[in-house]
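One structure is given below, encoded as structure tokens.
All protein chains of the complex are present and in place, except for one that has been dropped.
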Amino acid sequence: MGRAGGIFPTIIGTIFIAVIAVLISTPLGVCTAIFLTEYAKEGIMTKIVRFGSECLAGIPSIIFGLFGFVLFVEYLHFGWSILSGSLTLSFMILPTIIRTTEEAIKAVPYSFREVSYSLGATKWQTIKKVVLPGALPGIVTGVILGIGRSVGETAAVIFTAGGSLNIPSSIFDSSRTMSVHFYILAREGISMNNAYGTAAILVISILLINFFAYWIMHKVTAKYS
Amino acid sequence: MNIKISANNLSAYFGKKNTLKNINLNVYCNEIMAIIGPAGSGKTTFLRSINRLNDLSNDFSYKGNLLLDGEDVYNIKPEILRRRVGMVFAMPRPLPRSIYENIVYGPKLAGTASKSDLNALVEKSLKSAFLWDEVKDRLNTSAMKLSGGQQQRLCIARTLALRPEVILLDEPCSGLDPISTAKIEEAMQILKKEYTFIIVTNNTKQAARVSDNVAFFLMGELIEYNSAQNIFTIPEDKRTDDYISGRFG
Partner (left out) sequence: MFVKDNMSTKDKLITCVIYTVAFSAISILLLITIFIFRKGAPLIFKIGIPNFIMNKTWAPLGSQYGIFSMIMGTIWITAGAMIIGIPLGVSCSIYLVEYAPLIIRKILKPIIELLAGIPSVVYGFIGVVMLAPFIRIHMGGPGLSVLAGSIILGIMILPTIVGISIDTLQAVPNSYREGALALGATKWQSIYKVVLPAARNGIIASIILGMGRAIGETMAVIMVTGNSANVPHSILDPVRTLTSNIALEMGYATGDHQQALFSTGIVLFIFIMIINTNHLLKIYFYYLLYLPLQFFVL
């Protein structure tokens, strides 16, 4: 497997897994950031939430892999599938999304909130109409960074999404991501030429994703400074 | 004359700091009431307790009560209260969206949905704030592109669009040139037939020009409350006299 033929199935698998992962973790992360910045007073509650997010950020991807394997693959019987892989990744990128969203929300001037309240908006209307639109570019940056991390991740996906080289037809199908494919090619010495090729595509796509994220972030800082 | 707002033994605290001490005063319908006093005297805190904007601070608490048309403001839902009591801030603060969107922000939240109603509302509010002629051709450009004076009149128009009963102005002219200031003062004189104004100002001359009654605040206390004529000609309290004649503050 992988000695001949292209990497199209792995590209499809990568896109599926990364996109589903951010679809799951973005609402969680944005809500957590809204809680930290708009709802909670600094105190024991925010300390607990921040502690959770910071610890999660420090946990190695292999631990996420083990956890995803035992919870999703075995315990919930999702098997090696796109669903298991993206759920695991969504947990892994959650801290990234929380942190970037929090920064972005803090950058929205406080006066906008006061104006909104003074015009008869409720708290949620203020958040929805003034805070989130202002923070949107920052949130998008976080989401893109999350996609970048998902695309580059190997250890957390290899034991949750499996290694099938077929084009997946549902989220319960196993699928190999580009990183996993590259790892298998390089480690087992199946085909060094194909490994180089896959590495090139992988690095280029990740650089593009990151450049895009920095570009948006740069636009945000330019807007408010 | 009808009493619009009445404060009874109102005290306000931010944490341990006591910013308002036992304020008792009445504001009447269709008058322009000015609040003067040096910085840190509690003028803005008093203004912001009328539309409950102080509630946004976590450590705010109060004693006594404040009645709007005889009803405690804390018995009114804050959204409804803030529609009845509009506010214009010290620095022009348009929201980062178009002129049109700025004005319909409040009415849309309040439930005005029809496009023609909104258009009529925008035109009427902008005309009342003397801004219509300057912006009628570019309602969809960003409000951030207007000059400071125009932005502040937009903020007034935005407040008027909600058809409030009372309008609070927090040093509305502090950053503006004399011409813009004059336009805003002129608008107030015309609008006072329909609205009640409470204006906080650092500029005693402005208070003398526009207001019917004047309250002088010092260190969180109400020192003197009287008609503008009396305050500026025969102040009863020595401290009022000192402040107005520029001996401190």
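Residue numbering begins at 1 within each chain, and the chains themselves are lettered A and B in the order written.
Here is the rule we use: a contact is a pair of C-beta atoms (placed from the backbone, for glycine too) under 8 Å apart; a residue touches a chain by one contact, two chains touch by 3 or more.
Bear in mind that the values here come from a model prediction, so they are computed numbers and not experimental data.
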Touch with the omitted chain, as defined above, among A:I12, A:L71 or A:I190: A:L71
Residue in contact with the excluded chain [from B:E79, B:E123, B:D212 or B:D242]: B:E79
Missing-partner contacts on chain A, residue numbers: 27-28, 31-32, 34-36, 39-40, 45, 48-49, 51-56, 58-67, 69-71, 75, 91, 94-95, 98, 122-124, 145, 148-149, 151-155, 158-159, 179, 182-183, 186-187, 195, 199, 202-203, 206-207, 209-211, 214
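Following the convention adopted for this analysis, only the chains that are shown with their structure count from here on.
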Centre-to-centre distance between chain B and chain A (centres being mean Cα positions), rounded to whole Å: 46
Complex contacts: residues of chain B adjacent to chain A: 51, 53, 56, 58, 78-80, 82-83, 86-87, 89, 91, 93, 95-96, 105-106, 109-110, 158-159, 162
Residues of chain A touching chain B in the complex: 41, 111-122, 125, 129-130, 134
